[in-house]
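One structure is given below, encoded as structure tokens.
Our next item is chain A:
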Amino acid sequence: MSTLTMDGLKAGSRLEKILARGHFAVTAELGPPKSADAAVIAAKAGHLRGNVDAANITDNQTAIVRMSSIAAGLLAMKEGIEPIIQITCRDRNRIAIQSDVLGAYALGICNILCLTGDHQKFGNHPTSKNVFDMDSIQLIAMLACMRDQKKFACGDEIRNSKKAPVVEPRILIGGAENPFGDPLEFRAIRLAKKVEAGADFIQTQCIYDMERFAEFMRQVRARGLHEKVKILAGVTPLKSAGMAKYMRDSVAGLSVPDSYIERMDRAADKPAEGIKICIEQIQALREIEGVAGIHIMAIEWEEKVAEIVKGAGLWPRPEPDGEPGVRS
Partner candidate 1 sequence: MARKTARITALLCENSGWKAYVDAAAEGVEASRLLQDLDAVKLPCSGKVEVGLILKLLENGSAGVLVLGCPKDNCTFIRGNYRAEKRVGAAKAALREAGLDEGLVRLDFLSSLDSRKLIDAVVSFKGYIDDHSRS
Partner candidate 2 sequence: MITAVRKPFAEIAGMLEGSGKVLILGCGTCVTVCMAGGEKEVAILASTLRLANQKDGREMQIAEATIERQCDREFFDSVRDAVVQADVVLSLACGVGVQFLGEVFPDKAVLPGLDTKFYGAAVEQGVWAERCSGCGTCVIGEYGGVCPVTRCSKSLLNGPCGGSQKGKCEVDPQNIDCGWQLIYDRMKALGQLDRLEAVKPIKDWSTGRHGGPGKIVKEEALL
């Protein structure tokens, strides 16, 4: 039912090719500016270019207004970065989202990450109305329906008129998962639902507790999910002992082993130690069956991504045929 490219790909993006060919994928994050300043994107893209396979362009993360993900994604593409644009369920209804997806694809964007979205109370416009017309699983299903059934959520075919050709958005669909959130027992089930809905890849929240993550992956493998979806494990390099303690104490569901906190406390050069820990984590994650890549979230520390990727032995990035960001 789904139209595939010549080499069996759904979207033909660089990210899809790397994952399909069994390479250990590397993605990172690029947060758009809280203004109309395109130069910010160029600067961040400069740090990521050549070091990652694709970069997430966040969508009003934490409900703080930033340049739109699609616009920033297009600007990133011009800087040689393949974007994974993000869509949350908080701000847009099904009409707006389907519209955005058509537009994104027409602009050459073909990786989309589907998220629930942080509640508006966390951001800078807490008195706004939210939307949540759908949840992230229904969003994944809606995008999969656009791509594979070539239909909108209402059932209409994706064509401009009865005589016009069907032109559906051929996108790679991603979802997110927090392996440590509550209820813990439900997390693998939720992941299974995203896979059933049509997710092609999953990025997890940042992991510090390798044992607990290994247990999560065991549950994932028991359901055979690792063969149906490409899972990228999230990592965030620690900058300081304070950051490590903050992550342990204040971030929902995150457990940070005491050993990391001790190392950060003792280290003379804390940022360097944080990078070292991150590289060790990546190496440990590569050993876990079912992990197809990593997602590096070095928020406001994008300049360290190159060092991390190189230190983990993941540089240079493989070059699949064709240029980055151009569909084949």
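Throughout what follows, a contact is a pair of C-beta atoms (placed from the backbone, for glycine too) under 8 Å apart; a residue touches a chain by one contact, two chains touch by 3 or more; residues count from 1.
Candidates were picked such that all candidates are chains of the complex that A comes from, given by their letters.
All values reported here derive from a predicted model rather than from experimental measurement.
Which member of 1 or 2 touches chain A in this complex comes down to candidate 2.
Listing the residues of chain A that touch candidate 2 in their complex gives 89-90, 94, 116-119, 121, 130, 132-138, 141-142, 153, 176, 178, 181-183, 185-186, 189-190, 192-193, 196-197, 205, 252-253.
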